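Here the complex is missing a single protein chain, while all its other protein chains stay put.
Our next item is chain A:
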Amino acid sequence: MCASVKYGSRGPALIPRMKTKYRIYYITLFSVVLLGLIATGIYYITLFSFWPHSIESSAEWSLDRRSVHDAPLVRIPMSSPIPERGDLSCRMHTCFDVYRCGYNPKNKIKVYIYPLQRFVDEVGVPISSTGLSREYNDLLSAISDSDFYTDDVSRACLFIPSIDVLNQNSLRIRETAQALAMLPRWDKGMNHLLFNMLPGGPPDYNTALDVPRDRALLAGGGFSTWTYRQGYDVSIPVYSPLSVEVDLPERQPGPRRYFILSSQTAIHREYRVELERLKEENGEALLLLDKCSNLSQGLASVRKRCYKGQVYDYPQILQESSFCVVLRGARLGQATLSDVLQAGCVPVIMADSYILPFSEVLDWKRASVVIPEEKLPEMYTILKSIPHRQVEEMQRQARWFWEAYFSSMKAIGMTTLQIINDRIYPYAALTYEEWNNPPVVKWTSVNSPLFLPLIPPRSPGFTAVVLTYDRIESLFRVITEISKVPSLAKLLVVWNNQNKSPPEAIDGLSLDQTHMVERSECINKFASVFATMPLKVVEHRADPVLYKDDFPEKLKSFPNIGSL
């Protein structure tokens, strides 16, 4: 391979002149290379028969072979150290080792994922009742397929344990903590990222994961303002598994059949009473659903909601309402939020002190209404006061948030990593517009690179650029005229003589038909490059203030304009 490249680089001119006797060298060379390749090939084939899954070129290939039960079993000694509880004062500059991320031209952090292990305590009971969940598996494989991933632990800036802590309920807290501390690079949890969506447990449901975790960063669903370490933790949504089960096509924003819809099943009776009172006052505008009493448990009951014996399909019914209530349950984070956004329904979030998902980068004011729990009885009046154009924009924005940041574990994982990446390389961070503007706005909006309203002074003047098509006479005339202008700072002549005969018409290029055709072609070409027509038609033109006025010419600032 290498050798042939060398010859190639010497150019084709050499080969015809090549003498016969050198051919032999070629033949020898290629045979040696070929031989080597064959030998290596045979060698690897032998290798595979001993270590069957060593190369994973495609997912399908290994699908039927890989199992979580192959993961090594690790026994946690009773006396194994337990990390400290999370430190509330942790910030990026105190608890995060930035040197690991280093300077790199791509401004991208490198993320390492620990290989899967099955942790058990001394008597062999696993630390988690579910083990690796489907969602966490999806999350980790998405990260490993992304640009963030590195398999080189020494180059990694962020470490993600393969211990699934998405749902605290299925965990044995002490043993999970010990397992974390046993990770080879744990080092007081520095630069480790844990994902948790359902924190806390009965009866008081803490708003952050109860597993002691030293300095590890927490991407948590359901943070309150008291547990969230601003600028350190990441607030993530609670993933709704219905996202993959149901396909809700995007709906055009606009008025819907119901004004407000409440579809949650686990609403505390205090709030349900208040919602029912609202329903009495406002009748049909409000639809108040609960779970169906006559249906069996399981997936079927998850997909149905009832009101007075009438059965509705969930989450499809969400698309029939303009606003959808997302009330706190035992936890602040609710999976309903995800369903509601998917349906393009504007969430009405009533969960005091809740840190909204990805609030560090997302402008929730444009996609939701946040109402203090105390004001639940005033909900109807508050929502009625929102202009309908805004409701439509919120509906569109809600759907866009779901598509971009909520729709899959991959989306949630990538958003989390991007947020951390933005903190480490803030000068390369995504902008507000990139995070918040849906594609349709990104296409239509105009962001001038010179956005500051400045009226520049005359002093630096302007640069004149004169393009010439081989018409020296008129060029000189232009130059003489232009150079009289006091504000002229520099004159630039672009010589564009392409050995073309001068146009036949004498008094101006615009009479030359070929010229006009050429220019039309240019415009079409440019428009196709821009993928849109950026030029706008206006009906006005700027004149000096006293233009064509009956007024002494000598008092006018620009007397010549108008006489030309």
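Throughout what follows, a residue touches a chain if its C-beta (ideal position, glycine included) is under 8 Å from a C-beta of that chain, and two chains touch if they have at least 3 such contacts; residues count from 1.
The rule is short, and it goes like this: contacts and distances are computed from a predicted model.
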Which of "Exostosin glycosyltransferase 1b", "Snurportin-1", "DNA replication complex GINS protein SLD5" or "Alanine aminotransferase 2" matches, in UniProt, the chain that is not displayed: "Exostosin glycosyltransferase 1b"
Out of A:D70, A:D313, A:E481 or A:E521, which touches the unshown chain? A:D70
Which of A:I109, A:L140 or A:A398 contacts the chain that the document leaves out: A:L140
